[in-house]
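Left out: one protein chain. Kept in place: all the others.
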Amino acid sequence: MARKDYLDKYPRNPAKTLWVLKPVGKVLRMLGKTIIHRPVTILYPYEKMWMPENYRGRPGLRFDRCVACGMCVKMCPTACIKLVETESDSGEKVRRPQVNIGRCAMCGYCAEYCPVDAMTVTPDFELSEYTREDLIYGPKRLVYEGITEKMEIHLEQTLMSDVKNGNPERRVSPFMTDRPVLEAAKCISCKKCEKVCPVKAVTMVEHGVNDKGRPILYPEFNDDTCICCMNCVEDCPKDALHINEVL
Amino acid sequence: MMSRDVIDIKAEASAINTDKMWVIMGPQHPFSHGLWTLKAQLDGEIVTDAEPIIGYLHRGWEKECENRTYPKIIPMADRLCYAASMTYTHLYCMTVEKALGIDIPDKAKYMRIMADEICRIQSHLMWLAAVGTDLGNLTVFLWAMREREFFMDINVRLCGARMTTNFPRIGGVRNDIDEEFMMYTSRCVERFEKAVWDIISLIDDSSIFVSRMKGTGYLTRETCVNLGITGPAMRGNGVDFDIRRDDPYDNYDKVDFEVPVLNDGDSYSRYMVRIEELFQSCKIIKQTLQKIKAIGKNAPYRLKVPSKVPAGRAFARLEDPRGESMMYLVSDGTDKPYRLKVRSPIFVNVSASKPLVQGSRIADVPAIMAMIDMCLGETDR
Amino acid sequence: MAYSSILDWIQFNDVMSNPFYPYQTYNLPFDIGYKLWEIIGGLIAWIINLIFPDNGVSTWLISPEVSNMFALVLFMVIIFAVAFIVTLISLWMERKVLGRIMDRRGTMVGMKGFMQCIADGLKTFMKENVIPRKVDKMTYMWTVSLIIGTSVLIACMIPLSPRWFVVDYGTGLLIIMALFALAPFFILVSGWAQNNKYSLIGGMRAAELMISYEVPMLIMIATTCLLAGSFNINDIVNAQFDTVWFFIPQILGFITFIFCATAEAERVPFDIAEAEAELVEGWQTEYAGMKWGLIMLADYMRGYVSCAMVVIMYLGGWLIPFASAEINGWVPEIVFLLKVWFVFFIMIVLRGALARVRTDQIVNIGWKIFMPLSIVNLAVVLLLKMGGIF
Partner (left out) sequence: MTDEVYQQPSVQEISGLLRNRFPGKVEVTGTEERRVYAKADRECIHEICAYIHDCLTFEHVTSIMGNDMIDRMEVIYHLSNYFNGVMIELTAEIPADDLHIRSVADIWAGGNWHERETYELFGIIFDGHPKLQRLLTPDTYEFYPFRKSYKLRGQE
């Protein structure tokens, strides 16, 4: 049985009398302590607290790793991320996330659900600006120098079937297991999934011709490169695609 | 002894007939920790009637949730209460898991318990700080805040954020913990168990603090239960009920702890219950750390869950630092909840403020309401 | 006289030889004021004389009557400046010591934080003068002036040494007490005049507070005067030098008086009139800007006066025991102020350690604890006096 530390010691108190000596003694002790040592507070702008590397400050971006899949846009609970067009180092036009820090809730979901670990959390928490426009961090500004391993958040999950089969140490992420599945009857061969796929994992394969003589194209998914970003599922005009969740 | 004091105070009310005066305390008032109003009718210094007014912070939380997918509600649940974010997130995840019908790994359960208790300690320390200022002493405030800072540090190491932790997930917890974290936490807890005695001796050994709290805000057990007051405020009134022990969730039935119950029914007993809960929480943290160590490093801590919840209803309740909180989920088979209801403890506790403050002095109103530990985010939702 | 060189205009006469000198004994601040005027007035007279030779104004300016008059003005400025600086130092000390007690640093603005007082003063003085629409304007302004005025007056009237005083009445202690007890009445009136429920309750609480501590306090003052055999502050201090400090025979009275003095200054644990937890700022709720800044200053001046009373009555005033007259005659003012700050330090520690008491509790404490204690104290002193020990 657990012990009651405090209640066993302190039920009775001479509260009727004017008894103030012990608190005064405690206070004087603390006074002596803080005169000899330094007080526990720090002088903030000059001294700063130690921050662990996994501190959830503003989101950071690894520009080269990002594939513009839009997973962060989908997962952001405050809808503060959107994909904007920008130029990469080699001069080509790419789409990269832009974060409105004024709305950001620092929940870290963008880093957690990033399939390629391009978004990270950073320990950068001093974010005040003079105008609201300055709070919008474009892709170039979002890049954080010195991103380390610990700032990435990996989505390590255990499958329920693995736990049942006695293999509980295997960790998977949904981006490795979940894959889109086609309902061939609904497909109208519009090639939209091929267009929206950020990693070019969709190829349209011909499956004969229809009555009008046009080729019937069904998407085929490359399981190795697919990152399960669900863009094809969402953009499918006939809802012919759905994600097969491995549990 | 106790009852006589109370009778003395209540009997003082008005031998002379004077005009009664309505004093409106709040929403911007030093005693209201947050935005709420207490309209108090005063007869001299004695409160004869009171009416709480809330709703300044009503965000339509429950309606908002009907527009979001299940994982996106977790950061929102953080923001229900700034001091007890961990328990609300835990509660939400528990409710969804119940609707999904899955059982999460042991390690995740222990980690959630540990996180809950860290949250409970820091919430209680915040309450202790507020008690200090409400009774007119800033030293207690700053010393309690200093102790709280260590638990904030634990939170940062655990999940990278100080207050809005966003740590539990549907099916487990966000991330694993390492050896260093466990060492740091056990050291912090041991340090805290010694350091908190400083604050206790500042309050319990001072006759001013004790006499301010003793005999004020008295309620009998029956009134207290009927008014729906829960949490430490209820246990100070002699109700022997704690959801952690009597309706255990996660792995609370596998850890050893004591539920403090006192029968006096005044502010001081509510205060003592909370202080004892600090020590019990320390015990639970130490036990869970050992259990997590025993479970092993590579044990699963987060299950993969389907994104769609089957149609049905589920509810879960848990012992918040402030009382009994409950969530009720109606799901219609999509990836968004059909209805999510939050039962917040303070919402009911504050509705009992009229019987609590009636007959006491205006100077006691802050002390009595401090024992409720107001948090308006969860009250108005 | 020649009046040709500047040194003829600036003469350093002995202040005691001035026929219009207002005191019987030597007064240091008056002397300083007199010397200052002799320099300033002499310079002015010399300049006027250079421009208009042989006019009457120059000689009039350095004549004893006029010198005495201007010396009085400068004397007042000096007395107020010293009281002001002493108050600011106590304010700074409270901030720093309270900060250290709470495990923080206290204020950090310039000169180890001393400049914070100046910054606060400047800030409050530069604020807009807000008068709420529905207050009783006349009473609202007059009462606050009277509260501040009486507080500043008593802070100036505290003698720092036998040579640093404003008046040297036979009943000096009583006059200070009388002025001290005036403020609660004005607080009551101002609380009513502000047309605010919080200030009204705060004002009534100030009156409630006063009836609980004033009587034991007066009994203890009477006890001390009985022990010393005089109401004169000088006599009380000298009596303590001759025997022992009075806190040894009346230790009960000393402890009780410290609490009473805390209540008089309306500091924690007896600051029920401005209890910020329930009555936003009590009777000061509707005062803003410069008025509030001056109220704050007046509060600390009252704190300083309370501490000075403790020092005069129980801690031997400005004299060091067993020291020779030469050492005691050196800087008695500094000795006195150090003792005052020591007592103020005790008050700060009390503020750090204790909570605010309730209104019924302060009446209980006043009448059930302080009152019997002060009477027991009186009885002890009577016994000592009858036994011939004092």
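Annotations
For reference, chains read A, B and C in written order, and residue numbers begin at 1 within each chain.
The rule is short, and it goes like this: a residue touches a chain if its C-beta (ideal position, glycine included) is under 8 Å from a C-beta of that chain, and two chains touch if they have at least 3 such contacts.
Remember, it's a predicted structure, so these values are computed and weren't measured experimentally.
The chain we do not see here touches B in the full complex. Not every partner is drawn; the one left out touches chain B at residues 54-55, 58, 60, 62-64, 67, 225-230, 239-241, 243, 246-247, 315, 317, 324, 326, 328, 330, 339, 341, 343, 347-348, 351-352, 380-381.
Everything below uses one rule, namely that only the chains that are shown with their structure count from here on.
Counted as hops between touching chains, the shortest connection from chain A to chain B is 1. Chain centres defined as mean CA positions place B nearest to the mean of all protein CA atoms. Chain B has its Cα centroid 29 Å from the Cα centroid of chain A.
A separation of 63 Å divides the Cα centre of chain A from that of chain C. Residue numbers of chain B whose C-beta contacts span two or more other chains: 139, 143, 146, 202, 206, 208, 211. Shown for chain A are the residues that touch two or more other chains, namely 18, 20, 23, 26-27, 30, 40.
Considering their complex, residues 12, 21, 23, 25, 29-31, 42, 45, 132-139, 141-143, 146, 202, 206, 208-209, 211-212, 361-366 of chain B touch chain C. Chain A meets chain B in the complex at residues 1-7, 10-11, 13-20, 22-23, 26-27, 30, 40, 51-52, 54-56, 75, 77, 105-109, 112, 121, 153, 156-160, 162-163, 168-169, 171-172, 174, 177, 245-247. On the chain C side of its complex with chain A, the touching residues are 97, 99-105, 108, 349-350, 352-354, 365, 369.
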